[in-house]
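Every protein chain of the complex appears in place save one, which is left out.
The block that comes next holds chain A.
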Amino acid sequence: MNPLIFTTILMTVLLGTMIVMMSSHWLMIWIGFEMNLLAIIPILMKKYNPRTMEASTKYFLTQATASMLLMMAIIINLMHSGQWTITKVFNPTASIIMTSALAMKLGLTPFHFWVPEVTQGISLTSGLILLTWQKLAPMSILYQISPSINLNILLTMAVLSILVGGWGGLNQTQLRKIMAYSSIAHMGWMTAVLVYNPTLTMLNMLIYIMMTLTMFMLFIHSSSTTTLSLSHTWNKTPLTTTLILITLLSMGGLPPLSGFMPKWMIIQELTKNSSIILPTLMAIMALLNLYFYMRLTYSTSLTMFPSTNNMKMKWQFETKRITLLPPLIVMSSLLLPLTPMLSILD
């Protein structure tokens, strides 16, 4: 794509999210969402083939439906409160509709069906933007309306998301679908604690974005989109196998890596609010996630997977440049001792 046009479109995506995060007028927020959606379609379709077209169409349809539902919720809110400012939502119906719309945008169960299919159909870099940047805008709106969200609906969606994210990823070998199901599960964790302590939602979002960024960078570096091609990394760059191991274990939430920090804090917050069965259930279902991450590490770093002889040729071809990988790896694995710093977020 023409670099100038690409820059403009990328800037529009960024601007759209910024408008959503910084507005106080509901209409501007809706405009920000629409800008974001329209501008990201060309980015999703960087490679022009029927697969990408199908993925982009699915993404557009679901997100447009969600935006329309959001608009309806905004109008009902306007009807009952008479003003357009974002504070809390004044009507339970509007609140429920708005929560469902934002859940559709995020990919929470039962609106998660688009996430694996869209992520699979697009290139790795576009998938990266889809799973990280696109989650910022809906999450920021959920953060702002969090006092008025119906707890039952949100918690049901969260727990079901963790379940679906865990179980759905078990049968996958395509890396992009694995990351999609991982995203569904992590969104579940984030929304579970939203009503109790929204700061932890933001913490989880931050750490999730760092870990997903790292994973995608490692995948882009070895240009691998299936488990089989990822298992050839020991031929190309043996160091990245260790990095993949560390990042995957961190995503699975194993101490002492930083992926454990959001889970620990969320369990602590939920237990402080006297729900004991819920965090136990959530923690045990996160083990399903850990299982398919472990499967990836088994084929990549912990065994030397059999490969054909011409795999050794891979190191002769040009390596894709990956930016910022070392700091990302450090941040996605070593942040746990900094947990006491969270008190500054209050």
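Operating definition for what follows: a residue touches a chain if its C-beta (ideal position, glycine included) is under 8 Å from a C-beta of that chain, and two chains touch if they have at least 3 such contacts; residues count from 1.
The criterion applied here is as follows: contacts and distances are computed from a predicted model.
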Fill in the blank from the handout: Looking only at "AP-4 complex subunit epsilon", "GRAS family protein", "NADH-ubiquinone oxidoreductase chain 4" or "Oncostatin-M", the name UniProt gives the absent chain is "NADH-ubiquinone oxidoreductase chain 4"
Exercise for the section: Based on the whole complex, identify which of A:L78, A:L136 or A:M294 touches the chain you can't see. Expected result: A:M294
Completion exercise
Out of A:L78, A:M202, A:A283 or A:L334, only one touches the absent chain, namely A:A283
Problem - Option touching the unshown chain, where A:I40, A:L249, A:L296 or A:L335 are the choices - result: A:L249
Problem - Sites on chain A contacted by the missing partner chain, in the whole complex - result: 245, 249, 254-257, 260, 264, 267-268, 271-272, 276, 279-280, 283-284, 287, 290-291, 294, 298, 301-303, 336
